[in-house]
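A single protein chain has been removed from this complex, and every other one stays in its place.
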Amino acid sequence: MIDKFVNSVASALAGIQDGSTILLGGFGAVGQANQLIEGLVEAGVRDLTVVANNAGFGTAGLAHLLRAGRVRRLICSFPRIPGSTVFETLYRDGKIELELVPQGTLAERMRAAGAGIPAFYTATSAGTLLAEGKESREINGRTYVLEHALHGDVALVEAWRADRWGNLTYRASGRNFNPVVAMAARLTIVQTQHVAELGTLDPESIATPGIYVNRVVHLPHGDPVL
Amino acid sequence: MIDKFVNSVASALAGIQDGSTILLGGFGAVGQANQLIEGLVEAGVRDLTVVANNAGFGTAGLAHLLRAGRVRRLICSFPRIPGSTVFETLYRDGKIELELVPQGTLAERMRAAGAGIPAFYTATSAGTLLAEGKESREINGRTYVLEHALHGDVALVEAWRADRWGNLTYRASGRNFNPVVAMAARLTIVQTQHVAELGTLDPESIATPGIYVNRVVHLPHGDPVL
Amino acid sequence: MTETAYTPRNRTQLAARIAQDIPEGWYVNLGIGIPTLVADHVPPAREVIFHAENGVLGIGPAPDAAAVDPWLINAGKQYVSLRPGGSFMHHADSFTIIRGGHLNLCILGAYEVAENGDIANWATSADDAAPAVGGAMDLAAGAQRLWIAMEHTTKDGRPRLVRQCSYPLTARAAVSRVYTNLAVLDVTPGGFRVRDMVPGLTLAALQALTDAEIAMAD
Partner (left out) sequence: MTETAYTPRNRTQLAARIAQDIPEGWYVNLGIGIPTLVADHVPPAREVIFHAENGVLGIGPAPDAAAVDPWLINAGKQYVSLRPGGSFMHHADSFTIIRGGHLNLCILGAYEVAENGDIANWATSADDAAPAVGGAMDLAAGAQRLWIAMEHTTKDGRPRLVRQCSYPLTARAAVSRVYTNLAVLDVTPGGFRVRDMVPGLTLAALQALTDAEIAMAD
């Protein structure tokens, strides 16, 4: 019997190495797997590359991981933490590298990693600072930039419901980057608010099929707080 | 009030020009908008480029359009019609052009058209006859082929349920290419088995949001017949 | 030439002015700041479908405190509601809408707009302390129309409608129209063309506040 549930954050995170690339779902405070990220802090892994839309929210989760000095490089579209200067300070002091990526390019690069597409062309960022040093080409009279797939060693996902095959649904805007990072990593780890019996999730509305999921831990932590 | 419903096949198809590129949803007999395709035959448009996974099923729909000599060029992964030689005969007689495209490349090229990606690299077909004449490059030691977006003038879609904003759900494997072609055309026309009041489709499971849909016609034609 | 008195639009009036020009049935993405306010000025009976980068299509008004769904926010991280007919999608699908040219309109704020439609709205120098771009470049490059909502000049009086942007670009030749607190201007192959101005303002007075050359629309 397939059963992807594990019974602790520690076993969910087992085997993550220093130097890993970690993809994080979530947008603002909603849909970020904060308990798993706290588990990373606890586990002591360091020298991480983190891919996330924001640099965290509040003081827990990614903000905590940054403050603890575990992140060598952040790949991000909007590296701000509301009410916090943790990232700005690290960045100004040269203690963290930043790769700034437009939000849609960030999503598409991870989707490409999940879809077996090593590189694609996009109009986003053409003719701007963020395209400097990148290959570009004219196609049908418009300039496009070549962007490469962004793979993760690990993805940390927050789901609303999960079954033992790892099928996931999300709640409202909690979906955001979660299905995208789930596709793009070798090891996808999920914290879920609710557990569903196999067969009770509607096959028409499973947002992440279990093929993208390796481990699930049940963490009913409640609603996000803005 | 937005209302994308029209009350006849003829008004659904109004304005389609000779020489158009028509994208068809459907896989085998399931989920193909046969009544709309029959309407195309009726409307008399010709010199069409048709993009479809198969060359039709049975004698109606695409098989009929082909037999009527309206298709100049077929872009297709599996140009066979079970129990029919319509396509083979046209092809052997030089009366139709064929662009053979691997099924996944076909889907991805239309998804790319919908996503603003003019071209992407894929491993599919690398080193085969179907890659001849195409640009390729090595990325991380593997050979990839450059494939271009495949845009349509018109997409013909079959949905299970539709609301007046054009939001769609599908039934089981009737989904197939339908959401993909809906994204990739300038004019997306839908035939739906059922009409849903606005707000009654679950926002978590709308497979095609109405932004990709221009016109909907209610055609409760019943189940597909293999 | 006599200087006439005029009253610049405040943020609310500017948002209301923009809302007038959005027809029913358009799919629209609103940037943070003044653009977000535009939704409040579209009459509920006129169905305009608002999209947010974080995978929400069909955003409704801000909910009462009692009706807040803490899982439902917009791209500005504010609580919102979902209209009947709305739907959720993941980020790659959401940006397919943006980058694939499916939005009829995007409205963004900007630091500067150039007469050829270049927009600068994400960084004030090439080496910002901690730059952040979000979805601005995707939206500017991807929407069918890009309208800008901004003050006509900076707080210290420097023009924002310029011959050439001095700040790092968000996208080239992307803006189609600019709504300022003083005027509405189209970006045309011939440069900025004034569609209307606040009552009492003259073209000469507006030109004095504008770096690029402007002219009345035909």
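Going by the order they are written in, the chains are A, B and C; count residues from 1 in each one.
To be clear about the criterion, a contact is a pair of C-beta atoms (placed from the backbone, for glycine too) under 8 Å apart; a residue touches a chain by one contact, two chains touch by 3 or more.
What you see is a predicted model; the values in this text were computed from it and never measured.
Visitor: Name every shown chain in contact with the chain that has been left out of the document.
Guide: Looking at the complete complex, the unshown chain comes into contact with A, B.
Visitor: With the missing chain put back, one of A:Gly44, A:Gly83, A:Gly141 or A:Gly199 would touch it. Which one?
Guide: Residue touching the absent chain, from the options given: A:Gly199.
Visitor: Based on the whole complex, identify which of B:Val154, B:Val180, B:Ala196 or B:Val213 touches the chain you can't see.
Guide: Among B:Val154, B:Val180, B:Ala196 or B:Val213, only B:Val180 touches the chain that is not shown.
Visitor: Please identify, in ascending order, the residues of subunit B that touch the omitted chain?
Guide: 27-31, 53, 77-80, 82, 87-88, 91-92, 98, 100-105, 107-108, 110-111, 122-130, 170-180, 207, 223-226
Visitor: By the contact criterion defined above, which parts of subunit A meet the unshown chain? Give residue numbers in ascending order.
Guide: Residues 1-2, 111, 113-117, 163-165, 167, 183, 198-199, 201, 203-204, 206, 209-212 of subunit A touch the chain that is not shown.
The definition used in the following text is that only the chains that are shown with their structure count from here on.
Visitor: Would you mind pulling out the distance in Å between where the CA atoms of subunit A average out and where those of subunit B do?
Guide: Inter-chain centre distance comes to 33 Å.
Visitor: Between subunit A and subunit C, what distance separates the C-alpha centroids? Give it in angstrom.
Guide: That pair's centroid distance is 29 Å.
Visitor: Going by the contact rule already set, what residues in subunit A reach two or more other chains?
Guide: Each of 108, 122-123, 170-172, 207 in subunit A touches at least two other chains.
Visitor: What positions in subunit C touch 2 or more of the other chains?
Guide: Each of 82, 88-89, 95, 98-99, 141-142 in subunit C touches at least two other chains.
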